[in-house]
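One protein chain omitted, others in place.
By written order: A, B and C. Residues from 1 in each chain.
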């Protein structure tokens, strides 16, 4: 086994003080108040060993990273029928673009752009009795972590300013690819985005995408092996909006970023790693986070390619 | 080791006679004359064992698969500077689209759409004395195979009807991202696309993307390990035009298709596999080829995810 | 003076029974219940002579035709500053497209596509104390017609199904080109679209765009001469969505259509004509209405070109 602790410490200290040209996301007011200095990393191996450095125990807003959990539950409930309403193609466009929806008649390109995640939320609402509670329970069960919670403050903040997402949801509804009430779908979506976790928690909750034999504390499988592989595939081609190719090129792992500055990356059969640094590059992905992961897979020669 | 011979035979016989809803490409007249019944597979493992079935020894027009070779030589000669003129992002658009070039100011999204490959050809011309001869020698050297050749007939046929590619090249030139004479660039591009190989030859020539320690018969490395991984990453995110996500999702390997009906896929550290079946689906990728590879990675559980 | 009565009767009887390949708009449920057989025409000359035929006295939902009135009031109140928030260019796209808004950063192409009219409504709300009442008074004052009213039924029907317009409004708000509350803007917009008038009333209310010296019954000018000419210019280039060129080409007058099947056209210095026939062509404009007007300007040689 690699000496992961030493490696993450080395890269951490290399990057801790470099100039960070990124900017903290401020379009959700609540996110803008986070200190830009936060920098944390945690890796959890398939045999559940855990190594952390920096602010790896501090909870932050995981934002779009929660789209993986959202997709996971919908895939579990809906099976392959899911793909009748969402595609699995990279979009080549920013995360909140409405452009392609028009030519694609309301079928989002993939579940990791906002449009796609909103449709996934709509599907979950059709399945779940108490969507917000049930989804939270699902997340807690995967990770055996009862401290997971939404941030009502962030959810509210996003609701107040999330005009683009309201536009997306209504636009998709106009193509009849939203079945439930728009307000309910958006409320659910904003809550899901407001989930808070630490790097340590993130690297644990996604072990089920790393380990083919993963079972939660109750002994349940989360996804079939084939399904987990497919989620990883979509993360690799679509996890970073119009920078997905760049992440695959530089880092070489399936991953997903959030505007809170978090990134999760998966090495099938080896580990799950989570990085947090709030300043984002122009494409909306953590500047230092991407840099860290590039150095990490280079040092450990653990790109999947 | 897996019993590859048995597995490919099984899938081959399962698929041999299924209804194939695809269509042989006819926009290049020469390609339209190929029998749609051809069906061949060859796998070569990292330890150079080779297993074939069907028409695996018949040469066919590899078309866009040659874009990998083209990129490889340019990457070798130009290094990371290459990416100043071509991006590494999936395009979300068909292979010969001009749409994004306009908003991207003449910088192609990736080296595997026509626009990108044409810029790669331009770069090669700036480096090589006798581009067509030098490129062919390079290919022969990788595979220690002196029988590789262009099809003058196909190159000529493409030149006569390739108005879209002429448009692409002139369009990029108008953004000053083509440095050489347009006619020379296109002549070179059409020749590269006209390369002919069998599945057996294809699965051998791309071993350098599978084996980190690959050296050709002269003892030379083709690319550095990091470069080879990056080429694989681009194949995964961009190898199948606007069906790249679907291929990653269903097959789970880096790969590249050609309108001649060929597909090459790479499993890093394990094998290279080539399939040939001329009928293409609506996105321009071999219908049976994709199906074969999906069944193959399922049976062998060898998706990289 | 032309014998307008005879001419409209002739064309009316020519077209009354032709096969109408159009379709009644049904995306607003209330509109779908209108009988497709309605066919009315009214012309009012600059010296206020009026000639009608068919259902020219029946009120119908004027829908987008009200965008002219809306623009007129905003232009009166805001002057040339108005154009900082809306452009005057044809869009080349359907009436409810979101495409260009993205590249144009939330500035609608013109006041006659939905996006533009929604911004105009937002501007009016910033100026008016009781927007709905004040706007209605303005319309009644122009035409000295106290019977003008909104259809609450249609406004409500549109609110329930107008997801595309909700999307547009929120999308523009995300670019900060909507200043007021989205729900209030949309409520106002849906009411404006629900105005009901007959062909006779329509051809009277728009006389102010025909007659340089027009004053309403109180002796007030509606717009300056220059402003009226500019409204006519925008009608000519933008009044029929992506069929504006076709209307200018075939009819040769400034005009504006609505999905209720109405069309208004202006001949500066001569007349205003209104046609109503509910079946719409593929571009969303009255099929028979366009045909009628083409024949009318041909017979009267009164294209402005």
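Going forward, a contact is a pair of C-beta atoms (placed from the backbone, for glycine too) under 8 Å apart; a residue touches a chain by one contact, two chains touch by 3 or more.
Not measured: the values here are computed from a predicted model.
Undergrad: Out of all the chains shown, which come into contact with the hidden one?
TA: So, taking every chain into account, the missing one touches B, C.
Undergrad: In the whole complex, not just what's shown, which of C:24, C:248 or C:290 touches the removed chain?
TA: Residue touching the chain left out of view: C:248.
Undergrad: Per the definition of touch given earlier, which of C:54, C:90, C:162 or C:278 contacts the omitted chain?
TA: The single option touching the absent chain is C:90.
Undergrad: One chain is left out of this view; which of C:36, C:77 or C:304 touches it in the full complex?
TA: Touching the chain that is not displayed is residue C:304.
Undergrad: With the full complex in mind, choose from B:36, B:98 or B:226 the residue touching the hidden chain.
TA: B:98
Undergrad: Where the complex has a chain not shown, which of C:114, C:203, C:232 or C:300 is the residue touching it?
TA: Candidates C:114, C:203, C:232 or C:300; residue touching the omitted chain: C:232.
Undergrad: Determine and list the chain B residues touching the chain excluded from the picture.
TA: Against the left-out chain, chain B lists 97-99, 101-102, 163-164, 166-171, 173-174, 182.
Undergrad: Mind listing the chain C residues that contact the chain we can't see here?
TA: 87-93, 100, 109-110, 225-226, 228-230, 232-234, 236-238, 242-246, 248-249, 252, 254, 268, 298, 301, 303-305
One rule holds in what follows: only the chains that are shown with their structure count from here on.
Undergrad: Round to the nearest whole Å and give the separation of the Cα centres of chain A and chain B.
TA: Spacing between the chain centres: roughly 32 Å.
Undergrad: What whole-Å value do you get for the distance between chain B and chain C if each is reduced to the mean of its CA atoms?
TA: The computed centroid separation for chain B versus chain C comes out at 55 Å.
Undergrad: Taking each chain's centre as the mean position of its Cα atoms, how many Å separate chain A from chain C?
TA: 47
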